[in-house]
Structures are given as C-alpha cells and as structure tokens.
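Missing here is one protein chain; the remaining ones are kept as they sit in the complex.
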Amino acid sequence: MLQCQSISVAIGSRYLLKDVGFCARAGEFTIIVGPNGAGKSTLLKVLSGEIRPVEGHVSLNGEPISRMRPAQLAKCRAVLPQSVTLAFSLTVDEVVRLGVEAAGVKGSAQESLCEAVLDEVGLGGWGTRLYQNLSGGEQQRVQFARVLAQVPRPVANDLPRFLLLDEPTSSLDIRHQIDLLERARRHAREGGGVIAIVHDLNLAAEFADRIAVMSKGQIAAFGPPSETLDDTTISKVFGISGIVGTLPPATMPFILPQSRHAALP
Amino acid sequence: MTDATSLPRPSAFRRRAKSGDRRRTGQLTVGLSALLLLAVCVLAVATGPSPIPLGDLARSLLGESDALSAREAIILHDIRLPRLLLGALTGMALGVSGTMMQGLFRNPLADPSLVGVSSGAAVAAVCAIVLGGGPLSAFAAVLGNSFLPVAAFMGALATTSLLYFLATKAGRTSIATLLLAGLAVTAIGNALIGLVVFTADDQQLRDITFWTLGSLGGATWGRAMAMVPFVGIMLAAVPFVSRGLDALILGEAEAMHVGINVETLKRATILAVASACGAAVAVAGVIGFIGIVVPHLLRLVMGPSNRYLLPASAFGGAALLIGADTICRIVVAPAELPIGIITALIGAPVFMALLLRRRNAFGL
Partner (left out) sequence: MVGIYGRRVEGLVESRKPPVWSLRKGTRDTIAGALGLALVVTANPACSEEGGRSAARIVSIGGAVTEILYALGAEERIVATDTTSVYPPEANGLPKVGYMRQLAAEGVLSVKPDLILAVEGSGPQQVLGILEESAVPIEIIADAQTPQGVLKKIEAVGAAVGKEAEAKALEAEVAADFAALAAEVAAVAQSNRKKVLFVLSLANGKAMVGGKESSADAMISLAGGINAASGISGFKPMTDEAVIAAEPDVILVMQTSSHALDADAVFTLPAFKATPAAESRAFISMGGNYLLGFGPRAAQAARDLAAKLYPDRIASQ
C-alpha cells in the first residue's frame, strides 16, 4: 500500500497540493486524471519521494518513505517520468541496465532480464541501438522497460511493489498505449500496485480499478470509474460538456467530447 | 598490440554498436589506454635533452647501481622519474576530474580549467605563497610540503561548490549559467591574484609566475609524493561514483528513482574533483584542456558509461600529459616549452569542434 495523508506542497504562497490524502492498494490499477496544472505530476513526485511535502507524510507498505534510503526505495517502486533527456548518448541496453542494477540483479541474469523486458515492450533486439536516435514513443517504451526491469516481480518478500507512471502513453500510438496499460495492469493483477497519470479518460475508464480526479491541487473524486467519471464531475473539473454513456460491461463509462461551442444551446 | 586508431571510427561504431560490444569496447579501451600510458612512460623515461643509452637505463632501473654515470643517474632518478610520477598523477587528476565534472554537470563542456575550479585553486595557492610567510606561517610549518596542495584544495572546493550552487536550479544545471559563472569566478580569481601579486615581494612574484604558467619542471620526489593522497582520494572515489554518474545521465530525479543518493553523490564527486584538481594546480600550475579532450575522445570510442570511462580517463589523462611534457622537454632543448602551449594546441580545436557540434543543442 502506497499512501499519503494531508499532503501540502507550495511554491511561495501558491499551493500546488493542498491537504491531499491518497492511497493506492496492491492488486489495483489506480489512474489519476485531471486538467493541466491540477497537481497530478506533483502528487506523483511526492509519492515517489522526489519532492518532500511541506506538510503531511507518505508511507510505502507502512514505512515512511522519508526514512528509506534511495537504494531501499528503488527496490520497492519504480518511476516512469514524463520525458527523459540523456546528457550523453547511452544505448538502449545501458538505459535498461540502470533499472536492472537497481533491482539488485547480478551476473548473467542481468542480460536475460534486459532482453526479457525489451521483448515485453516490443523492442526485443533493440538493445544495441542508441537511445537518442529513437523516436519519442520508442524512447518512452525503453523507459518503461527500464521501469519493469527495476521491479521485475510485482511482489517481493510478501510486499507489493509499485509502478509510478507519469503520462506513460503520451507519445505512444493507440496500439502501444493499450499494450503498455495492459502490461501495467498485469503487474497489478499479479499483486503489485500501479499508479498512472493518463489524459485519455476512456483509456482510464477501461483500465483503472480506481480513478482519482484531481482539480486545483485537490482530489475532487476518488473511486471506481463508474462513480468518478460522471457528467457533473467531468463538466465541473474539466469545464467541458460531453456525452457520458456506458458501455457493456454495463457500468463502464465512455466520454465522447463535443466542441464547446456546439454544446451551447 | 593494436592501438587506439584501429578501433572502429565513431560513425562506423555507432552503426554497428552493440551493447555487449560497448562493454567489451569499454574493457578493451581501459586496457589499451593503460598500455598506451605504459608506452608513453617508457618513452618519457628514455628521451630527454641528455641522451642515455636504453640498455643502461634499464639496467639502472633493475637495480644495477653502476649502470649509469653519476650525472646520468641523477638525470634518471632525480629528474625524469619524479617528473614522470608528477606528470602521471597530474594527468590522472585532470582527466578524471574532467570526466567527473562533465558527469556531475551533465555536460561535456564542463572542465575544471574552463569553469574556474583551477582558477579558485590558483587563487588559494597564490595566497598561500604570499601569506605562508606571514599570517599563515604556523599552518605552513605544520603542513610542510602539503601546505600548498591543502590550500589549493580548499580553493578548488569552495569554487566547485559555488559553481554548483550558482548553476543548478531545481536539479537542472544550466550550461550557459555554468560557463558564465565560470567566467565570473575566473575574473574574480584573476582580480584576487592581481591584488595579492601587488603586495608580493620579488621572490614571491617569481613563484606566482611559475604557477600561472603551468609546468612539470621542478618535480621532486617530495612534491610528487605530497600529491599522492589527494589523487588517491579521487581514485578511491571512482568505483563509488561511477554508477551514480551513469544514472545521472538520465537526470537527477531519475537517478534518485533508480536508487542513487544524489546528494551524497554530488558531495563525493565535488570533494574528489576539488581534492585532485587542487593538488594538480598546486604542484603543476594551471594546465588546461586535458580534462576536456581526454574524456571527449574516449567517449567517441567507448561510449559515456562511467564504469570504464573513469579508469580510461585516468590512464588517458596521464598518457596525454606525459606525452605533451615529453614534447616540451625535447623540442627546444636545452630550454623547455611551457606545457600549457602544447595542451592548448591539442585541446582548443577539440573544444571548438565540440562547441560547434552542440551549438544548436545548447541554444548558444
């Protein structure tokens, strides 16, 4: 369980997060949605330990992360950033290996783990290419492979491990978006925990076990998709009106966005 | 034995690069650079303005006491060998410091001499020369031969920390800020040196001139040995920082995510660079460009992974400096060229090429 209580983060007098409580359970795929500037990435950074909140605390499997060493933390959770710019040109393998080493895998098992995670993101045999020569989507998949390599098993020592994914689908085509989210969901199904920021509300509805809708540094709604992605929340949080319907299996909502002008009476 | 030129050219290498190859290339390059250093050392010992027969040299080095005449023995044991050790230590210090600074600042242009670290060390060294006879004489007496390296180390440490503080904001180090801060620090350094020089007496003035020119002349066993602990600190840090610097290629937050204690890494790296750079400046003056040329050329051959790059930089830096020094000793014999001329002639074009290639990336 990765949870935080009464978190506040501020720059000067402006609050990015104000008194936020959040919790991601093992075995569940939790997706955070919300408009730009709602504080989604900030929340993820707090959960990953990258940002220390001015108030509140974060705990991972019952232990406050502020008391965990980075190496210890790295064995319990892996983080996929929005985008990564390399300072020097590493190969795909060298990038993935940083995850492999964080997992504490040694010797020849490193090679096979590298190959395995690259296979999983559909980049088998790409290990020798230079990262900087890949397309944006391919780079994102390499980073996802690195994240998978860092926590190769969803559960270790009876404790769940977490994936924290910041807009993992932003540069991907629709097929790879689905592949990636499916792979992440598998991690959750096998006992781990996943938290992802996703902009596509329909994908969120499809894959999430629970959805946190964020707005203005706070959580506006938190629960299963059918309870959180409704007309009122969508129009209040995003300031649009859309057609919200349900698809079989019965309760899954879908959102069909409309031009804001067309929506006017 | 193959030499470095028989390795794949960068462009060809990039096309058929394999990660396995890269690691093997890394190991191979470390080995080759060590062999190159060995070869340069032999060359440096064997050549000089006074020719000494190779066979006699070898026999003397193997412990035969009457292999050389008294004059030749002094040239070998009191001039060439301490100078070789001093050159090797200084070259290692400069090569590895360059690689570490570039890793830390995530930029291939960061170099101790360009961003003002050497300048900070030089200010401290000059102050030590002038104040060592007066207000600081107690320290000077206690520290003996280490007084100057210690002072230079403090100067380098202060400058590196200041630079990091100035150029880094929210985990991102701005190259433009870094270079400008380096210019400012160097300017302040020169001003301080000017101020100190104005109050210096004739004798001190000559010692200061020696520092600002940079030279391996005047190497003695005592001076070379005084450097050993400082360079030792840096070399001891290499295995502990190499994975962290690799992770830092992704970014500071990402390094933290894969388990690196970034603050500790920064402190260790700054300490290592300041220690070695300070000592190098203290004994050999400001010698530029080694720290930028060596890592850059090595990265072209072996990639940027610090695990192999750092050791290879140590060997390569030492080989380049000793090689340049050998040229300085021979070309205008019996006089000597200042070594800064040779390193700048080799280094400046590489720096300019690097700047041109990256001009767009930096928006400069």
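Chains: A and B, in written order; residue numbering restarts at 1 for each.
The rule is simple: a residue touches a chain if its C-beta (ideal position, glycine included) is under 8 Å from a C-beta of that chain, and two chains touch if they have at least 3 such contacts.
The model shown is predicted, which means the values in this text are computed figures rather than measured ones.
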**Fill in**
Omitted chain touches shown chains B
**Absent-chain contact - pick from B:G155, B:G217, B:G259 or B:G288** = B:G217
**Fill in**
Out of B:L38, B:L54, B:I74 or B:L345, only one touches the absent chain, namely B:I74
**Message:** By the contact criterion defined above, which parts of chain B meet the unshown chain? Give residue numbers in ascending order.
**Reply:** 48-50, 70-71, 74-75, 78-80, 128-129, 132-133, 137, 140-141, 144-145, 147-148, 198, 201-204, 206-207, 209-210, 213, 215, 217-220, 222-223, 329, 332-336, 338
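Criterion: only the chains that are shown with their structure count from here on.
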**Request:** Using mean C-alpha positions as chain centres, tell me how far chain A is from chain B in Å, no decimals.
**Result:** 43
**Asked** So in the complex, which bits of chain B are touching chain A?
**Response** 14, 17-22, 106-108, 243, 246-251, 253-254, 256-262, 299, 303-305
**Message:** For the complex, give me every residue of chain A touching chain B.
**Reply:** 45, 48-50, 69-75, 78-79, 81, 84-95, 97-99, 101-102, 127-130, 146, 150
